[in-house]
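Submitted below is the structure of interest, expressed as structure tokens.
Removed: one protein chain of the complex. Kept in place: all other protein chains.
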Amino acid sequence: MDEIQNKEQSTSTHKIGIYLWIWGLLFVLSFFSYMVDWFAFQGFLRWTLILIFMFLKAGLIMAFFMHLYWERYALVNILLWPMTAIAGFIILMAAEAKYTVFTRLLYFFIGG
Amino acid sequence: MSDNSLNNLPGGFKGMSHDMGSDQTAFKGVQWGKVMMWIFLLSDTFIFSCFLISYMKGRTSTVVDWPNTSEVFSLHVGGVPVPLLLIAIMTFVLITSSGTMALAVKYGYEKNRKMCGWLILATAIGGLTFVGMQVFEWSKLIHEGVRPWENPFGAKQFGSFFFMITGFHGTHVSIGVIFLFIYARKVFRGDFDNGKRGFFTTMKSDYVAIEILGLYWHFVDLVWVFIFAFFYLW
Partner (left out) sequence: MSDEYNQKNAPLEAQSSDTISGTSGTPSKDIDYVRPAELPEQDLYHGHSFITKWIFCQDAKIIGVQYFLTAVFTGIVGLVLSWLMRLQLGYPDLVPFITAEHYYQFVTMHGMIMVVYFLTALFLGGFGNYLIPLMVGARDMVFPYVNMVSFWMFFIAVCVLMASFFVPGGPTGAGWTLYPPQAILPGTPGSNMGIILMLVSLSLFVIGFTMGGLNYIITILQARTRGMTLMRMPLTIWGIFTATALAMLAFPALLVSCIMMTLDKMLETSFFMPTIVQAGEVLDYGGGSPVLFQHLFWFFGHPEVYIVALPAFGIVSDLISVHARKNIFGYRMMVWAIVGIGGLSFFVWAHHMYVSGMNPWFGFFFATTTLIIAVPTALKVYNWIITLFRANIRMNTVMLFCLGFIVTFVNGGITGIFLGNVAVDIPLSDTYFVIAHFHMVMGIAPLMVIMGAVYHWFPLVTGRMLSEKLGKWHFWFTFLGAYSIYFPMHYLGFIGVPRRYFEMYDSPYVASATGLNEFITVAALIVGFSQLIFIYNIVSSLSIGKPAGKNPWKANSLEWLTPEVPPAHGNWGEKLPVIHRWPYDFNVPGAKEDYITQTTPPSEVISAEVEKT
């Protein structure tokens, strides 16, 4: 096929340093999230820390180990937009769970 | 970045509208297999999300107390309970194997066959260690009387969700380990250098297969990040 160009694909290699950096950061973040439990933080602080470390770790893995940072926006957007459906599901189910426990407490313990 | 024609395309959102408006491919320069893995992982993300959402709903709406995970999952080191020790080690093992996988992908693209093969093997052994530790964790809990249908520490759903979610994740890890061993063999044999055709396909092998395998492996790690946060730390 003479018309074929760009047989070479996009994925080029990156310097080893960046992988080692990310690797190190992941260890540090995992250590931090373990420390959240170690020091037994409670309440709002615990949740904030857990979520921050979780999203940082997930973001680093996706962006660098899975190369999403280097991918073109077409792929990135197609992959990330569907997550809004999951976000909606989570929010609505959180509300639903609260309501379920409310009705249970109301009927089981207080008595409808 | 090596010099290739993709660099001539616009980037960012302008690039996105350009790619989407062009003919032939929507994801420029991304191989079929890689898109397949990404879309599959998107679908798999929805599976794990549904599991975790069910867990959230189940845990929040139960009126029986949920067990304190940092006590249930603690290990006794010299008589002192250390909370979540095993889980912490498992997390570190999995992250280590994720790092070796990322390097294997890098060396694969550099056509460094030996290095790539050894790193994949290291990843597989990391995965195997993880599964082994999970088996230990399961057997410990089973000895303590936790079952999918009951749980001496509190709500019944604790055992159910624990075994189901970690079991499903462990299955993913085990499948990954099997494929890692298969691909380590393929790399050492040189399939990706001479473009040998696969068993099920007429397409030529290429080092992009290592990246596809890597995507799967990192995804397994990614899921563990969420399970660690929501199941063990909550």
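Letters A and B mark the chains in the order given here, with residues in each chain numbered from 1 onward.
FYI, a residue touches a chain if its C-beta (ideal position, glycine included) is under 8 Å from a C-beta of that chain, and two chains touch if they have at least 3 such contacts.
None of these values were measured; they are calculated from a predicted model.
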Residue of A:M35, A:L92 or A:L105 touching the missing chain in the full complex: A:L92
Interface residues of chain A (partner: the chain not displayed): 1, 3-7, 82, 85, 88-89, 92-93, 95-96, 98-100, 103
Interface with the unshown chain - residue positions in chain B: 5-6, 8-10, 14, 17-18, 20-30, 32, 35-36, 39-40, 42-44, 46-47, 49-51, 54, 57-58, 61-64, 148-149, 155-157, 159-161, 164, 168, 200-203
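Following the convention adopted for this analysis, only the chains that are shown with their structure count from here on.
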Chain centre separation (chain A, chain B; CA means) in Å: 13
In the complex, chain A residues that touch chain B: 5-6, 8-14, 16, 19-20, 22-23, 26-27, 30, 33-34, 36-38, 40, 46, 50-51, 53-54, 57-58, 61-62, 64-67, 71-75, 77-79, 82-83, 86, 89-90, 93-94, 96-98, 100-101, 104-105, 108-109
Complex contacts: residues of chain B adjacent to chain A: 1-2, 4-6, 9, 11-13, 15-16, 19-20, 26-31, 35, 38, 42, 45-46, 49-50, 53, 56-57, 60-63, 70, 83-84, 88, 91-92, 95, 98-99, 101-103, 106, 109-110, 208, 211, 214-215, 218-219, 221-222, 225-226, 228-229, 232-234
